[in-house]
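The complex appears here without one of its protein chains, the remainder shown in place.
In order of appearance the chains are A, B and C, and numbering begins at 1 in each one.
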C-alpha cells in the first residue's frame, strides 16, 4: 500500500489537534489587562502542547519520509498514536486550568508517556516490515532520545503528587531536548 | 474522474469527525481523581467510536485502493456514508452521558446500522461501475462480515429497550471482529 | 500556478464546514424519545445544509477538474466562495432553532444567494482565463440551472416575510434539482 493517504490522514488529524487547542483559549471575560492574567497558565500549557504536537508531526514526517510502503499493521499502529495525540487538547486544558494540581499534572504526563509508547510501537512495526538494514532502522538507531523521553514523562507523572513544578520542568526539558538540537544535551544522553 | 480529490475530501471529513469527538471530552470539574470518575463511560464511548471511525477509514482506504476512476454516483454514495459517520460524535456523547439509557443506546446502534448500509451502497455503486470481475468485487466477495455486522447493529438497537448491556457488548464485539483478524471469529461467521 | 494546493485547501475548508455543522447538533437534554423531538427541525436544517455543501463540493470538484492552471484572481474568487460557504453552519443553526421564523429563513436564503453569486464569479474568473472555447466554458454553457437557483434563493429570502414554508420548499426544491438529475426538471428550466 502506498503511503500517500496515511500521511494525508495523519496530517489532517494532527492539524486539527494542534488548532483545536486554540478553542480552549476562551475569550477573557473583560477587556483590560487584568482579564488576561488568569489566562497565563492556560496559555503556557497551550504553547507547551503546541510544541509537543509540532515535534510529533516533525518526527512523523521524517519517519514516513524514509519508507515507501506501509502495511495494514502500520495503519493501526498509526491510529493508536493519533488516539493518544487526540487527548492532548483535553489534558492541556485541564492542566492549564488547575494551576499544576497533582492529578491534571500526572494526567498530562501519562498522555505524553502513552503517546511516546505509541510512537515506539509504530516505529517498530515499520522496522519489522522494512528490516533492520532499512534507512528507518538506521535513522532511529538505539533511539536513546526517545527512550529517555518516555522515562522522563513517567518520572514527571509520579512527581506530580510530590512537587508538580518538577513535573512541569521535566515536560518542558524534554520538549526543549527535541526542539533545540543542542550538542551538549545530545552528548549528555549519550547520542 | 480521478480518485485523488474524493480520497482527500473523505480523509479530511473523517479526520475531523475522529478529532471532533475529543471536544466532547469536557474538562473535568475538579482536579482530583473523583473528577475523572464520571468521565469513565464518556471515555469508553469515545474509545469505541474512535475504533469504529478508524475501521471505516481503514476499509475506505482499502476499497479506494483497488480502483482508479470514480463516477458521479460514487461521489454521492461517498457523501451519504460521510453523513452517517458525521453523526458519530453526537450519538457517542449522548450514549456516554446517558449511562446506557435505552434511546441513546438504540440511537448509537441505528447510526452504526445506517453507516453500514451506506458503506454497502457505496461498495455496490463502485462494483457496478467496475464490473463483477474487478479487484474490488473479488476483494469484497460475499461480504459476510459486513452483512453480519449490519444485522448485529440492528439487533443491538432493538436490545437497547430490553438489556442495553447486550447492545454495548454487541457493538464492542463487532468492532473487535474488524479490529482483530481472529481466524476463529472469521471461521465462525463463515469466511 | 498549479491547481493542487487550491483544491487541497478548498477540500479542507469544505470538509470542516460540513462537519462543523455537527457540533451544532447539541446532545439532547434527556435520554428518551421526547428529548429527540425538539431536534427534528435542527436535524432537518442540518440535512439540507449537508446536501448543499455536498453539491458545492461536487460542482467545485467538476469545475477544477476541467482546468490545469489557476490565476491569482482565481485564488481570491475561490476564497470569496469559501467565505459564504463558511456562514452555512451559523445560518443553518439559526434557521433550525427558530422553527422557520422570518429573519433566520431570509438569512439562510441570502447566504445561499451570495454563495451562488460567488460561484458564478469564480466560474467567470476562470472562464476569462481559459477562454470561451475552454472545456470549462462549454461545460457551464448558458448555466440556466445556476441562474435559476440564484433567482429562487432570492425569491425564497423575500417569501420568508410572507410565508416561510414557501422559502423552505424553494430551498429544498433547488437542492433536489441539483441532487436528482431529473430530466423533467431539467426540461422545465430549459436545459
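As a convention for this text, contacts are C-beta pairs under 8 Å (C-beta built on N, C-alpha and C of every residue); 3 or more make two chains touch, one makes a residue touch a chain.
Bear in mind the structure is a predicted one, so any value in this text is a computation, not a measurement.
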For the chain that's not shown, point to the residue among C:61, C:93 or C:130 touching it. C:93
Missing-partner contacts on subunit C, residue numbers: 1-2, 5-6, 8-9, 12-13, 15-17, 20, 23, 72, 75-76, 79, 82-83, 86-87, 89-90, 93-94, 97-98, 101-104, 107
Which positions on subunit A touch the chain that was left off? 7-8, 11-12, 14-16, 18-20, 22-23, 25, 27-28, 31-33, 35-36, 47, 50, 54, 57-58, 61, 65, 179
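By definition in this document, only the chains that are shown with their structure count from here on.
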Rigid-body rotation angle, subunit B and subunit A, from Cα fit (steps of 5°): 90
Per the centroid of Cα atoms for each chain, what is the distance between subunit A and subunit C, given in Å? 39
Need the CA-centroid distance for the pair subunit B / subunit C, whole Å please. 27
Sequence positions of subunit B contacting 2 or more other chains: 8, 12, 15-16, 20, 23
